[in-house]
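Before anything else, here's the structure in question.
For this view, one protein chain was removed and the others were kept in their places.
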Amino acid sequence: MDFSFFITQAISGLTMATLLFLVASGLTLIFGVGNVFNFAHGSFYMVGAYFGYQLVAIWELNFWIALVLAGLGAGLVGMLAESLFLRRIYGRVNEGGFQILLTYCLILIIDDLVKLIWGTEYKSLPRPDGFSGAVTFGDIYLPSYNLLIIAIGVVVVVASWWILTRTRPGKIARAAAVDREMVDTLGVNVPLTMTLVFGIATALGGMAGALAAPLRTVTPGAGIEVIIDSLIVVVLGGMGNFWGAWLGAILVGEVNAFAVAFVPKWASLFSFLVMVIVLIFKPEGLFSPRQVRKV
Amino acid sequence: MTMKPGPKFSAAVLWTLMIMGFALVPVLMSSSYQLNLASHVLVWGLFAVAFNMLWGVTGMLSFGQALYYGLGAYFVGLMVEYLGSAWYLPAIGIGMLAVAATSFLLGLLVIRVGGVYFTMLTLAFGQLAWQITFKWYDFTGGDDGIQGITAPGFLQNPIAYYYFLLVLVMLSMWILKRMAYSPFGLMLRCVRQNPERVRFLGRRVRRNQLRVYIVSSLFAGLAGSLMAGIDNSIHTDMFFWTTSGEVILMSVLGGLNQFFGPFVGAIAMIIIEDIVGAWTEYWSLIIGSLIMGMVILFPKGLVGELYHLKLRMMQPKAGRSE
Amino acid sequence: MNAMLELESVHKSFGGLHVTQNVSFAVMPGEISAIIGPNGAGKTTLFNQITGHLQPNSGRILLKGQDVVGQSPQKIVAQGIGRAFQIASLFPDETVLDNVKVACLSKLDQTRRFWRPVQAFRQATDRAYSILEDLGLEKQADRLAFELAHGDQKLLDIGIALVLEPQLLLLDEPTAGMSPEERQRTRELIKKLWKAYELTLVFIEHDMDMVFGIAEKVRVLQLGALLAEGTPDEIRNNKEVVTAYLGEA
Partner (left out) sequence: MRNKRLLMCLVIAILAFIVVPFCVNAEDKTIKIGAMYPMTGRAGLYGKDSVAAAEMAIDEINGKGGVAGYKIDATFTDSKVKPAYAVRVAKRYITEDEVDFLFGVVSSGVGLAVTEISQQYKTIFIGTDHASTRLTVDNFQPYYFRVSNNTFQSMTAGALYLKELAETKPWKKIAFIGPDYAYGHSQWDEIRYNLDRFGVPYEVVGEYWPKIYAPDYTSYITSILRDKPDVLISGFWGGDTVAFIKQAQAYGLFEKTLYFHPDAGGNYELMSAMGAELPDGLVLGARHYNNWPDTELNRNFVQEFKKRTGRFPTYAAEGAYAGIYAIAHAVEVVGNPDDTEALVKALEGLKIKLPEDPEGFTSYIRPETHQITQVMAIGTTMPNEDFPPAKKMLGNWKVYKAEDLDPPAEYIEMKRKK
């Protein structure tokens, strides 16, 4: 296999991986920090994509402003959902099951709301100005928007790591994950913290949606397709571990990229195979969440 | 949450009522569609109750029981497809053997981890099985599924099949109920509540978890193989995570801590899905809000709430907080 | 006559922290003894090593002459050690009766029976009731464990341990968090059980009335090391102990 193809393929895998990670980052945050299994995370990704579409295609805002607003919007929806519904089931017996049930209901509701507002036609966004072209090194051909996404992924992983480990709010949030009551005694408003964390998580999901919109189809049901893959990534990396999620995503992305290149017939099996194999040998994920949980 | 069987009399009444209720459907029904609906209720009910042995009783939240449901169905489907409908009944048995073997082997892998990791690992295996069935087009028919699965002889008559189904489901439920209230069942509940203590009683936690995993999967498989004969067609959906999700929803909806909770949950789910689906294209909004409301209002599930309501009415003192 | 339990220079440390330092002592069959010491003296850690929940870094733990170091709790239990925990370790959602009964069924190796209902196992039921009577819990048999008063929960915990007919029973602060009356009652009860079940009994306790009331032998741990060992009187008059512990107790 010639070198330039190797690079191209690796980077295409990286693009996929990064988008996967950007969706998964919110999931892993709410998993590891909020101890919440948010099955509806994909729906927030979709909501973000639609907000992006609304802002850019209908209201003709600048893409970058739209990106931020879409994230905020999804975050607000998330906080609303958390404080209206999820909050009521914390601490129940079998909370896990209730989380699945409740967030599953969220998927159903959000799907129909999106349909009511934007209809069922496919939408899409043009790439932002200055990123519609490509960069070429010799015969390596790299779309600049893909490179941009990869860069954003790195920024997100570093930033969130820094916030969670180096700042007080981050530490509090992580403490809340270990023991909600304990943090309560520290005089921290736990319900508020949970709502905020949920908001940030869903905002990340929404931003990922808006960021992916120029490359994908904005359509009802778009959330369902991403949720399982990002779950895989979150589990691979060890729940609540940003670096883990990032590397997990890269693992899945690259394995998939080269599976496509060399065994295309079976490529679609690989992401699950990777998960199964990793979990058999390292049941708690590549990076056990403990490091993150420790305050 | 207790699982004490009632006095013999009441239990007997319960069973007769339930069996009669279902047995009368073919007599009272105004159309074979209601028969179809009742059949779906029975199959999903069995699936959900079996699943709850795993979750509600032993505390192992599997997100991959669809694997065994689908396995049961596809054994029947494929054997009838390739070997003829004479193989329908043998296929059910062989399918269950296969399920037992698979659940034993996978069980050894998945029970090593607890909590959400167990959930995720089961999900991963379930999805893998789905992906394989989906891809192996030449053998499984992939996304087209398998059609024309007819039971042999008199079972081709839908009513005959319905009673066949009813007998098997009630029999299985009876077996599961005996288990739930036997020492084995007690041990399983103890495993959920305090595994450390169980170890210190000189009992093996993992071993018990493996046993119940196999039992639950076995009946999930049976449910699947019975489903194949109802619509005469099966589909890869049966392996998909949404199927595993469905039984989780049913269990929570009906109540995890009552043996019959999941069964009632299944009834509720199917009825709601059907009525709302027939009534509006915005079913997903309606159903979503409906269930959301139930979950928030009835934390103990439909049956659980009824039980506690009754308790409070009987002896006001007994109102416990949970 | 050889010891029921014998520790030979047992040593355990977490990182730099030495929680058990060459502790050696022998517990004779039928003896009832107390282990005392300030919080963090490593009392519970010692129990955990005896019952196999923790592994000592060095030293031997002999149960009836057999070294049990490295064996699993299950194995060790099977050889006749019973234990009640500092925080009662129960099955909260089961009835008091079933809590004891599950232990009886385990003892009778009937937990794999999956057909006849629990009630049908008379032998286990009778055994469970007799134990509940010994504990004075029979009236509460049908309540759920988590509904019991704190003290009763601890008794129930002991009851579960008794089912396995241990020769050696370890109690971790049986009276902690009890009211004076409850303590009184528990103290009597434990003494009664000790006689009735011909136990070798070792208990960790802070309540001095209990220690000096019923223990034949008292061992004092401090910073993981065995500070003193002797009859209640010897300990009472032991200068080090007084300064180190009893003084400020």
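Per-chain residue numbering starts at 1, and chain names A, B and C are given in the order in which the chains are listed.
Everything that follows uses one rule, which is that a contact is a pair of C-beta atoms (placed from the backbone, for glycine too) under 8 Å apart; a residue touches a chain by one contact, two chains touch by 3 or more.
Note that the structure is predicted; figures quoted are calculated from it, not measured.
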Touched by the hidden chain, restricted to displayed chains: A, B
Sole contact to the chain not displayed, among A:92, A:171 or A:216: A:216
Residue of A:38, A:54, A:99 or A:146 in touch with the missing chain, whole complex considered: A:146
Contact footprint on subunit B, counting only the chain that is left out: 4-7, 10-11, 13-14, 17-18, 21-22, 24-25, 28-34, 36-38, 40-41, 134-135, 137, 141-145, 147-148, 227, 231-233, 235-238, 258, 260, 263-264, 267-268, 271, 273-274, 277-278, 281, 283-284, 302-303, 306-307, 310-311, 314
Hidden partner chain, residues of subunit A it touches: 5, 8-9, 12-13, 15-16, 19-20, 111-112, 115, 119-124, 126-127, 132, 134, 141, 143, 145-146, 212, 214-217, 219-222, 224-226, 256-257, 260-261, 264-265, 267-268
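The definition used in the following text is that only the chains that are shown with their structure count from here on.
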Touch graph components, with subunit B removed from consideration: A | C
Chain nearest the overall C-alpha centroid of the shown protein atoms: B
Distance from the mean Cα position of subunit C to that of subunit A, given in whole angstrom: 50
Euclidean distance of C-alpha centroids - subunit A vs subunit B, Å: 32
Distance from the mean Cα position of subunit C to that of subunit B, given in whole angstrom: 43
Touch list for subunit B against partner subunit A, complex: 1, 55-56, 61, 109, 112-113, 116-117, 119-121, 123-125, 127-128, 131-132, 135, 241, 245, 248-249, 251-253, 256, 282, 284-285, 287-289, 291-292, 295-296, 299, 322
List of subunit B residues in touch with subunit C within their complex: 1-2, 4-5, 178-179, 181-187, 189-190, 193-194, 196-197, 199-204, 208, 320
Footprint of subunit B on subunit C - complex, ascending: 51, 73-74, 77-78, 83, 89-95, 98, 101-103, 105-106, 110-119, 121, 124, 144, 147, 160, 164
